[in-house]
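Note that one protein chain is taken out, while the other chains of the complex remain in position.
Think of it as A and B in the order they're written, each chain with its own count starting at 1.
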Amino acid sequence: MNNSRLFKLQAGPLLRYLVPILLIYSFTVLVPLVLSFYYSLQNESVTQFVGLQNYMALVKDSDFWFSFKNNIIIAVICVIGQIGIAFVISSFFMTNMLRMASLHRIAIFLPVVLAPVVTGYLWSMIYNYRLGILNWFLNLFNMEPVLWLDNPDYVLYTVSVPLVWQYIGLYFIIFLAGMQNISKDVLEACEIDGANWYKKTVFVIFPLLRNVMTVALTLCITGTLKVFDHIYVMTGGGPGRSSMVMAQYAYNNAFTMSRLGYGSAISIGMLILCAIIVLVMFKWIGGEERG
Amino acid sequence: MKSRKRKTIIMLSTCLAVSLTLFGCSEKKAVNENASAAESSTDKITLTIGHYDVDKNGEIFREALQEFRDENKNINLVEEAVPHDAYRVKMTTLGASGELPDLFVANGSMLIDYIPKGYVGTLNEALDADPAWRDGFLPNSFDEFTVDGNIYGVPTAMFTVHMIYYNKKLFQQAGISEFPKTWDGFTDAIEKLKAIGVTPIAMGNKSNVPVGSTIFSTLADRFTGTEWFHEMKAGKAKFTDAEFVSALTQLQDLAKMGAFNPDINSIDPSQARTLYFNKQAAMIIDGAWAVTDITRDGPEDIEKSTGLASLPPVPGGKGDPLAVAGGSGWSVAYNAKLTGAEKEAAIKLLKKVSNEEYGRKKIERNGQPPVKVTDYDKSKLAPLSVEYFQFMEGKKFTPIYDIQLNPALVEVIYKGIQDLLIGGIQPADLAKKIQTIQDSQQ
Partner (left out) sequence: MKKSTTPIGMLLQVVVNIVVLLFTLSALFPIVWMVYTSVKSNPDFSLNTISLPTSPTLENYANAFEIGNIGSAIFSSLLNTVIPVPIIILFSFIIGYFFSRIEFRGKKLLMVLFLAGMMIPIHALLVPLFVQFKWFGMLDNRFTLILPYIAFHLPVAIFLFDSFIKGISREIEEAAYIDGSSFDNTMFRVIFPICLPIMSTVAILSILGTWNEFSFALVLNKSSDLFTLPIWLTFFSGQHTTDYTGKIAGLVITSLPIIVMYLFFSNKIMSGMTAGAVKG
């Protein structure tokens, strides 16, 4: 069968589907993006063209690179935490190990349906120094209360936990959907061969999920590199700049400091950095595939 | 083939129809608006006003707007009101594209951003045309809204942002007979309060504004004096000057000695006030608005045992040791686009929210109006409010940083102060960082 002829684009579908959707997308996302780039070439109050001056300043802005570093740390935590845990949990679901599987399935996804703002708000209550449940637990064991959100040494990790907590369910569902697509015959065959959970997961399921894994990684990385709501609600990037992330920094510049030009430059900078990271990731995954 | 073509046409037209409905609706509304605007030019004027007085504290303002509507049937006053934080985001977006409402509530810092862009109308003419209105304001109440002699906003209140509310009973328990008058006495008191197991000063600095505004503006003035501030704005003095650095150091020392609640940077002022209400904290430092909050929400015994004070003088300080940061801060301004009848209507509304009658209502509900109110029912005032006015007698106002400086500088100083409180940055380094931003602004 000649696939290339079958799956070639014809004029009809092009006009019917591609063009209108693309128009809407261009109008509401691409044009504003170009406009945003245009702002980034202007001075702080967007009254004068300054060329690449904002970008020169951005490259030298230690606060920006500090937030970028924070973003990378959060991204690593989230890739390991969200995708890792979700994968492990969903692989349990492919065995008969779990009791109350349907309850777990429903509950694990539940945090995903909360608004990010609600999650941030709930967790700032959980982290509360005096009244939060975590310090209440510590108190039960006669331990000193911890300043979860005030200590610059670990505030970045404390704000990452709610992110992991909230989105495990999303990747769990994605993996589960992917795993359901793995043919039952393959799984049964390897069980007959006497493969245990570990072997089945690592040697059979994982390779078959490469595609799904790429999706999960891309979603997770792009999502965490532009994370905003959770941190905005919990710390606002503080104390000081200790939990500052790029999106918050861009927001502060554009909306708190009235520096729209520079704020736009930060956003475009974010886009570029994010694109580079995703490209590297694609290359890496693609390279591994070949090897 | 034929059917496919038909399908194409159907799909295309559906898409078109959907998008046209969406656009069409918008256009229709725009046309309607234009039509009503055209009609109104003869009989009815539409004015929009942006403000954030949506909560209990804003009742007086909303009532005044309603009265204005009732009195002026030919003016259609449309409120665009959202709470404070959302309002700031909205106004920045509107400001970035020059789409401000006809009238809007703005603080000095926002005006610094808008005025050079030509968004804000001047009030000199209108004020001079009505001397009774002009002279009704308290002295210096226009300071924050005046640039090069042009007045851009009518103040909405005039008060201090720095007031120490302290619990006299807890002070007595700690063996402090009266509020300390020297800095050493103050630090002594803090140690004594710590010794009886209460938080000396409860602050909620999560949004990074409270400490900067209510403590640091005053503390800095104690060291630098107000003259320095004006020189700094003119570019003649620098944040790296020794006086300013000592102010930062002094604040950091307070934090280091445990004057504040340890979770200072993760709670908000409401939560800090709760600590004070629950007698877990001996002091809160907050603006004059807390007078209203304490009398309305605080337990009765707390209200009774609350005393008012301000920071004691600092050793070697150049500033007036009694002055407190304050002023009018927020104003109502009007859009420079307004002309003719619309402008007249706008001025009329501005008078409505700044005349003596409005001031009287405000003072009788424990507010602090920017106008002279000669005759009001003193019995309506809460004891704390009476005490406030006594306390403020003869006190000078010094600049509030977040009102008088541009937003970028405010963010750097206040965020830096948060860092300072947790020891994340040293005073000298922070001063340098602030100066860098100051330099980039000129």
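The definition used in the following text is that contacts are C-beta pairs under 8 Å (C-beta built on N, C-alpha and C of every residue); 3 or more make two chains touch, one makes a residue touch a chain.
A quick note: this is a predicted structure, and the numbers were derived from the prediction, not measured.
Annotation: of A:15, A:72, A:114 or A:138, A:114 touches the absent chain (contact as defined above).
Considering the full assembly, A:174 is the residue among A:174, A:205 or A:257 that touches the omitted chain. Touching the missing chain, out of A:54, A:82, A:128 or A:201, is residue A:128. The omitted chain makes contact with subunit B at the following residues, 4, 7, 21-23, 25-27, 29-30, 48, 52, 54-58, 79-86, 89-90, 93-94, 96-97, 99, 268-271, 273-274, 277-278, 286-287, 289-290, 293, 297. Interface residues of subunit A facing the missing partner chain: 1, 3-4, 6-10, 12-14, 17-18, 21-22, 24-25, 27-33, 35-36, 39, 89, 92, 96-100, 102-118, 121-123, 125-126, 128, 131-133, 136, 165, 168-170, 173-174, 176-178, 180-181, 184, 191, 196-197, 211-212, 214-215, 218-219, 222, 225-226, 228, 246-247, 250-251, 254-255, 260, 263-264, 267-268, 270-271, 274-275, 278.
The rule is simple: only the chains that are shown with their structure count from here on.
The mean-CA centres of subunit A and subunit B are about 36 angstrom from one another, to the nearest whole unit. Taken in their complex, subunit A has these residues touching subunit B: 12, 15-17, 20, 24, 44-47, 57, 124, 127-130, 147-152, 235-242, 252-260.
By the touch rule above, subunit B contacts subunit A in their complex via residues 4, 7-8, 11-12, 15, 19, 88-89, 92-93, 95-96, 113, 116-117, 206-208, 261-267, 406-408, 410-412, 415-416, 418-422, 424-425, 440-441.
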